[in-house]
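The structure under discussion appears below in the form of structure tokens.
Of the protein chains in this complex, one is absent; all others appear in place.
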Amino acid sequence: MQAEPTAPVLSLRGIVKTFPGVKALDGVRLDLFPGQVTALIGENGAGKSTIVKVLTGIYQPDEGQIMLDGRPVSFPGAQSAQKAGVTAIHQETVLFDELTVAENIFIGHAPRTRWGLIDRRAMRARAAEILRSIGASISPAARLRDLGIASRHLVAIARALSVDARVVIMDEPTAALSHKEIAELYELVETLKRQGKAILFISHKFDEIFRIADRWTVFRDGAFVGEGAMAGTSEAELVRLMVGRSVDQIYPKRPATIGAPVLTIAGYSHPTEFEDITFTLHAGEILGFYGLVGAGRSEVMQSLFGITRPSKGACRIEGQVRVLRTTAQAVDAGIVYVPEDRGAQGAVKGLPIFQNVTLPSLPRTSRAGFLRLAEEFKLAREYTQRLDLRAASLDQNIALLSGGNQQKVVIAKWLATKPRVIILDEPTKGIDIGSKAAVHDFMSELAGQGLAVIMVSSEIPEVLGMSDRVIVMREGRLAGEFTGAAMTPENLVRAAVGISQQEAA
Amino acid sequence: MTILKSREAILALAILALLAVIASRFPAFVTPGNLARVLTDTSPLILLALGQMTVILTKCIDLSVAANLALCGMVAALMDGMGVPLAVILPAVIVMGAALGAVNGLLVWKLGIPSIVVTLGTMTIYRGTIFLLTNGAWINAHQLSDPFKALPRMVVLGLPIMAWIAVAAVALLGLAVARLPLGRALYAVGGNPHAAGYAGISVGRTQFAAFVLAGALAGLTGYLWIARYAVAYVDIARGFELDVVAACVIGGIAIAGGAGTVGGAVMGALFLGIIKNALPVVGISPFWQMAISGSAILIAIAVNTLGRRDPGRIILKQAEART
Amino acid sequence: MTTTTAPRQIPNRLTSPAARALKSWESLLLVVAVAIFLMNAMASPYFLDPWNLSDASFNFTEEAMIAFAMAMLIVAGEIDLSVGAIIALASTAMGMAMSLGAGTPLIVLVGLGTGLLCGAFNGALVAGLGLPSIVVTIGTMSLFRGISYIVLGDAAFTGYPASFAWFGQGYVFWVITVELVIFTIAALVFGTLLHRTSFGRIVYAIGNNATAARFSGIRVDRIRFILFLLTGLMSGVAAVCLTSRLGSTRPSIATGFELEVVTIVVLGGVSILGGSGTILGVVLAAIVMGLVTFGLGLLNVPGIVMSIVVGALLIGVIAVPRLIFKLRT
Partner (left out) sequence: EPMRIALVAKALGIGFFEAANKGAEEAAAELGDVEIIYTGPTDTTAEGQIEVLNSLIAQRVDAIAVSANDTDALVPTLKRAMERGITVISWDSGVAPEGREMHLNPSSAPLIGNTIIKLAADHLPDGGQVAVLSATSTSTNQNVWIEEMQKVMGDYPNIEVVATVYGDDLADKSYREAQGLMQSHPDLDAIIAPTSVGIVAAAQAVTDAGKVGEVNVTGLGLPSEMAGHVKSGASQSFAIWNPIDLGYSATMIAYHLAKDEATAEPGATISIGRMGEVTLDENGEAAMADPFTYDASNIDEFSSIF
């Protein structure tokens, strides 16, 4: 499409960044060109977010050079990067609940009056303008805490655009957005491109990358592996560069014999979150739950796990009525849940790996309430090895593991309880393609052994590739159930969006 | 409707109700003159609560404010004894309070020691320093100069200067919190410290600033306290830090940081101040005071915390319509 | 050589527990304790006297009993500032029981029961209603002591039965006081509970990440409630000892105890943010505090100067290693 650009706006050379015990970046290079989207690809922990933080002045590199228009610069703080025209939508939320939308957008660089006070009127007006430009109908005066998750994300995008930037960085910007908003984001990227801005786009979704990127750069284990134009490459090629080997099967679903019903949910309802949820889960089955982000799937799953209390409805496990009011009751009943939010809900950071694994199994590894460390190590080793965990020792703090490996520890923790039903909520969200295949493979194996599996996912290929049956949710209600030939992308999306809306569009 | 939902409004109503109850037993309590007296009496609590509020907003706590107050007050009294004019003493104690606050702030900022540990330590150190300065001796009214004692009592437009200082501090801090970048930074740092870094706001520096402000206010209050009660000794205001924290909590300042308003802190302080002043007047045995203020704190936290409960995500359309 | 297809073996540990212990906070505290002991021995001829050391143990035993339970509470990410007030209320309840003619066993039961009730009240507010413990216990601190004032006013309970004096004034063997024995038993019980049982493990899990603990099938609120009960109970035990030692009850009893207890716990290396710390550290910290205050007391240094030393120690032992680390890097 475009000719090879002449000079990069921003280029990095030989950047090294070490954290205690980890070399996050090891002499990487990166070039960003005006009017082009560069996709940065790499496994979890490859150092993508770290380079973003170096570029935005949050981290100082140990070595290496940042060059703006060919001249070396340094960003000693977030403000200085902003002044130089570098702005970013970060992977983590960077917003403040108690502040207004306008304040969130302008915090750190608010317009001032003559007296040095914040000029609230100017700030609101400019915030409204930016929000309008990205098609967000959010009031600048609204308190952030009153907004939903998608609106928050739009505020984060508006915040990045509030800086008069030449370089815009987006670190997995679509992770929390729905279809419609993703489409709008793509349009925004096009607009920015037309304005001649250089864009760095980080994502694990290949369809997305192929759709909007002009160039690619791949990192592996904190090192630069290669770069080039999107036009001359293929998905297989990029995957090979990323993981250092080819991944042939991302969805290794093996046929399993579907057995008797294990879990029967009838009429589960909650005053504000979900209504009339009814379904049956069988042994050996992988039941996919699809829906747009915010459809309420996690809420339903958490109610099965005793976190949210349903106001109505009944739960039977192998025919017996069970009341699930606490997570302990759910675990007793054989239902376990691998949460979506790994950092906050999955891993007990600060405890070593083996203690994470044995946490729900302590009654089994201890005697009369007294710990038996040998038993714990044995149990932890058994299950972590089955998942091919990569760790220096079982005594290592789980916080030091990469996201994918943390996920393996969380899964191992639950398998060690020998559950009847395992619920995996977005099990591969934010996980690189290699680990993703491993998790899928394992899921398939579990089902093969007769375990009943529920998989919540927002990715259609994953849902279709792994499930025996798919239930779709929309706005807190069931919106359809599909098996066999009916399991098509069109059917799922139509149910998830709502037919009428589809027709209106 | 939305007005009624705000914590400040609930608190204001509670204060009015409290005054009404007191007035029913003792009408003289709500005469303007007496209310002015209560306000004057509560001024130290208001001033310190303002400082504590900024510290709590940044996810910290300052247990050393009362000791800071006592030390600065003692230094003010000693300076007065040496014949230093009030015009010098006043800025000096404010700077000194700020410096003592800065010590807390630096330990929190540069060494990352939790604020509760730091201020637990400096609390005893500051108070102990008073003893080292004076060998425990008291400085009594007759040893203090008249101008020194007169300033806080001087009545201007019906209110003593002491109360005016509190009013001015409330107005200034209210403006600063709402309209200065640093004021907004307090909320950012307490609400989401991680994100504050991304927005170019230094968490440590903001916490430091909050400690310095709290210290400066404590220093100023130190002088006012000593001048008002006309006596300085080691134990001045001992335990007052808990009253200050209680005022903030009653005023709806979230102890986890990031939420709360100047108005809330002021009303929390007034609420406690009114109770303290009213009990002896209404004729309730002073032995009831502690239990009553304890219950008030508990009720306030329950109302504030339960009222602030996360309503959930409200996915269902009809549920959204209802709220 | 193993075959290449065998799964990779992850070692249990890379550093031995002994090597870790050597570098731990506890060994630092031990060095500090020994140093202070030697300094005291040199500074005062009266220090190395078994009776004096035995008397000196009263400087910390009551605080330390509570500190053990408080340590567990702080490890779990909570705090209880009402312990001093619980002592006051428990002591008042004991006084009432005594004035109604109760004998020593019943008086003690009333003390422990009141402690438990107060703990249950705190626990219900924190674990049941989900209120932040620091402010809840600032509130109950006024409430509990306030009730004592309502009951006692300016009066005092005196005239406890002679047998009641055993707890705070009695000796078990030679110079070994009853309080020292209770302290030792409490240290062993809480050490075992925190470090050797699954309950203790769960306490650490909650302190590190309460949400994830809940998502691991742990009844987080129940554990929190139990921890408040334990703290209340130990405050009750301390109330029995202190009341017995003073032989009387005033509502102002044990004022400021909470800060001393928290100081011991923090000095003992328990992170105030929760998730880490040991009972051994708390034991050593209590002994260090006892040695400092007694040593300075022998030199007739006023209490407030001692508290400067304790305050400086509190900040210093945390600040100095961090400062050295900062200066080195």
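In order of appearance the chains are A, B and C, and numbering begins at 1 in each one.
FYI, a residue touches a chain if its C-beta (ideal position, glycine included) is under 8 Å from a C-beta of that chain, and two chains touch if they have at least 3 such contacts.
None of these values were measured; they are calculated from a predicted model.
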{"item": "Missing chain: touched chains present in the view", "value": "B, C"}
{"item": "Residue touching the undisplayed chain, where the options are B:I46, B:A195, B:I236 or B:A291", "value": "B:I236"}
{"item": "Options B:G112, B:P280 or B:G307, residue touching the unrepresented chain", "value": "B:P280"}
{"item": "Footprint left on chain C by the chain that the document does not show", "value": "44, 46, 49, 51-52, 55-56, 58-59, 153-154, 156, 158, 165, 168-169, 245-248, 250, 252-256, 293-294, 297-298, 300, 302-304"}
{"item": "Contact set of chain B toward the excluded chain (per top definition)", "value": "26, 28-29, 34, 37, 41, 131, 134-138, 140-142, 153, 225, 229-231, 233-238, 276-277, 279-283, 286-287"}
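The definition used in the following text is that only the chains that are shown with their structure count from here on.
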{"item": "Distance between chain centroids, defined by C-alpha means - chain A, chain C (Å)", "value": "43"}
{"item": "Separation of chain B from chain C, taking each centre as the mean of its C-alpha atoms, in whole Å", "value": "30"}
{"item": "Complex contact set, residues of chain B against chain C", "value": "61, 107, 110-114, 116-118, 120-125, 127-129, 131-132, 136, 234, 239, 242, 245-246, 249, 255-256, 285, 287-295, 297-298, 301-302, 305-306"}
{"item": "Chain B-touching residues of chain A, taken from the complex the two chains share", "value": "56-58, 77-79, 82, 90, 92-99, 103, 107-110, 112, 116-118, 120, 148-149, 270-275, 294-296, 299, 308, 475-477"}
{"item": "Contact footprint of chain C on chain A as seen in their complex", "value": "305, 307, 326-328, 330-331, 336-337, 339, 344-351, 354-355, 359-360, 362-363, 366, 369-371, 377, 381, 384-386, 388-396, 413, 417"}
